[in-house]
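Please see the structure below; I have some questions.
One chain of protein is taken out of this complex; the other chains stay put.
The letters A, B and C name the chains in turn, as written, and every chain counts its residues from 1.
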């Protein structure tokens, strides 16, 4: 049994980790910390877990995690970077679900996150935890940077095209729609029910932190890659729908089979039949990115539709997938259940 | 043109007052105050008002309202009671949309609101602003206590039965369902989109502040009246659905015509045909309480279904209706538009 | 491995059975029939099942089920009663998720369902599949009538009170709120998104088919039991919230411990701490009924709050729980995952 710690598990990523891990056959949450909720039973904050988890939040003291094999950071950005080093030194592996280790270029990270990076030396070690791109490196990683929700959906949509040299790498537009859980569990007017429901809006059109993350990863595949990225807030809890446009380069007839072959052995990427339009609800609660690729002949462009549950394949589920790889378990352990529909 | 002031108009009651008043032919908002938003254009906070209202929030200084004929308090509870006296002394009439003047019994008020009442002497003057009950008194009032949203829907459901002695007055159960805007515009986890949508819950089962308000008003009609009141939070913005149960007393055949006659001349109460089930959406945005009365013969009980928009007939619309009465205007001025459906 | 058939699995109960059964360790869906969808892969209709279920809908011919140990009817009312006899004669056990075998009194059934019952002789054999009431009988049943969604939530709220003689049995009012999935998967204006969302309404106030079902079961516990039952449609997919009122009889101090003791060993009923208000979302996707009991001293009434997922504990999950009992499996097999929140 792998012994797990969760730091800062009072948000939506935290409760989703816990929900999934209660069903994991070979991992067990030993400790979960929260400064604000220390002493409170986890199931009091998250009543869906009543009867499933007999843990209380504890103070995040240095030795709270000493018996853990792995610690998940489900904290706000800039927390993990100040604590990861000590954990790693103690032989505890780390998966950060926030953004501290996602971008290798420290200057870029510091510009977008408005902070000085606390442990730039660790960045080289950190593995970007997208198994479809970095599976072997993840198996051996001590420190995994779990990808952002938007980046997961956009990068998976583009990998087959970029790796097969089928698009103009600088022509990408990713128009993305996200459920509100992506904004986290917090008290704010902007995420209040009456402000969000029955409305749609774009945000961060002039720059969103997931843009440099996507760009860096894509440039690792094709140095000329660049994109416009526009996030939108949707009146729903879970789900990301990325609509990704790119100019075609070369013949497009084979695109459907290129996608199918590229993801043939991937347990958590599903390429739909030609002509499909995936719905975000079809992956609700499931660790899955579902793709459909369209070629628009008149415009000579590809449109890739990519859906995921931002809390699962876009966060907690992918973190568990990474954990499975790091510990040599079946990659799908604890992640098999289908989405919930309706 | 009646000159109006609004104190504390940064909440949902405030923006709804403004929305309705932009269309009022004989009243004009001159000043709107807010400590937190002073200096900001109102239409920046509420973009639906862009092009409709050229006002900025100003500091709530004592003489901000000196040119006003009437001031609306769209503030939290306990604000109006400390400022009303000075305004009235200056000859400015007052409508409080909060609860400071709704309950005549000071001890009851202080128990439920957990505060010492700042001006108990004014309570006798204050008129409970339910036109269907107190129309003549409202016409002459200097100070109107605008009813709570739940009380409006429950009291209007019961008046025909109580006044005609058709129910056991102590047998009332009001099971009420409210949209989330009733909780106000604020930063709180409990009203966040992801916490409210796709869920229903009861709250305040052991006691809610609208219970003593309803009880006092009903007892003004029948001293033996008493009720159980259970509010529920609904995953929708606007609307209250009160389902009101009471034991029948005497013959029930005439109940439909009793309701129709009772509300025949009321512009803002609509009695539906026998057997109907009103939908909250049918009054969305409209100053209307829509009722349907059912008699369950086997159980010898009445079930009255009562719907309203909590922000309109349950708050801002009713306040304007009261203003119209206080100033001798057509009672329906500014309040004629039908509900928005779908 | 238990071999299962599903008749008419194109509705929400059908897809939920399939979702849950893909994770069941000892049961396997062999055949699923549908007249309208015969030939189509199940995962084309329900894309959440892509990769989880490699079955096509087939025509409902008499011998389609011949290898099955058990058949679920996920059909409209009046279908099961004309086919159950033949299946039972062939040694196949049956769970009907519709209403054909829920009411023992044929005259009552025929009055409420507007049809002649096709096999009244089977009614005596049929066991009402509420494990908390009939566990032993279910173990030995050949034919189980799976309870209605509303009845499950209401009956579980009342059993501890009725069995302990703590309420006036004729004083019950069940004010129930249901998500829209309870209306089934069908083309109708009344269940269209734009008609349902952002609105609440009561329906069937003068009589709903679940009323005689609840009444008959309660009278099996206390012959004097009777109730008023008012269903309401909520703008959400899943979830029932029953608010159940009853007049107290005798001392009420012990009610919390009465509930806790009554359900101590029940795997799928959760009694919350005194003073709680359960949310329907806390059981979303889970086979669980969560209860909170309140005593209102002034009114001398109990208010029991009861929540469930109408598609799980109110339908498919409870059917699997019954299957587990009928085949001597662990009662919780396939039903352990917690609810999904948010």
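The rule is simple: contacts are C-beta pairs under 8 Å (C-beta built on N, C-alpha and C of every residue); 3 or more make two chains touch, one makes a residue touch a chain.
Not measured: the values here are computed from a predicted model.
Asker: Using the touch definition from the top, which of C:75, C:180, C:256 or C:282 touches the missing chain?
Answerer: C:180
Asker: For the full complex, which residue in A:305, A:319 or A:335 touches the chain that was left out?
Answerer: Answering carefully, the residue with contact to the hidden chain is A:305.
Asker: Which of A:194, A:225 or A:325 touches the chain that is not shown?
Answerer: Hidden-chain contact among the options goes to A:194.
Asker: Using the document's contact rule, name the residues of chain A that touch the chain not shown here.
Answerer: Touching the chain left out of view, chain A contributes residues 173, 175, 177, 179, 194-195, 197-203, 205-206, 226, 228, 230, 232, 234-239, 241, 243, 245, 275, 277-282, 284, 294, 296, 298-299, 301, 303, 305, 307, 342.
Asker: Pick out the residues on chain C that sit against the missing chain.
Answerer: Here the touching residues of chain C are 12, 180-181, 185-189, 191-198, 235-237.
Asker: So that we can see where the missing chain sits, which residues of chain B does it touch?
Answerer: Answer for chain B: residues 12, 15, 19, 22-23, 46-52, 181, 185, 197-198, 237-238, 270, 272, 278-279, 281-286, 290, 336-342 touch the chain left out.
Everything that follows uses one rule, which is that only the chains that are shown with their structure count from here on.
Asker: Tell me whether chain A and chain C, two copies of the same sequence, contact each other through the same residue numbers or different ones, using over half shared as the line for same.
Answerer: Same: most residue numbers at the chain A-chain C interface appear in both copies.
Asker: Which chain's mean C-alpha position is nearest the mean C-alpha position of the whole protein set?
Answerer: C
Asker: Where the centre means the average of the CA atoms, what chain is farthest from chain B?
Answerer: A
Asker: Using the average of all C-alpha atoms in each chain as its centre, how far is it in Å between chain B and chain C?
Answerer: 39
Asker: So, what's the distance in Å between the C-alpha centres of chain B and chain A?
Answerer: 45
Asker: Counting in whole Å, what is the centre-to-centre distance of chain A and chain C, each centre being its mean C-alpha position?
Answerer: Comparing mean C-alpha positions, chain C is 36 Å from chain A.
Asker: Quick check on chain B: which residues sit in contact with 2+ other chains?
Answerer: Residue numbers touching two or more other chains: 194-195, 197-198, 235-237.
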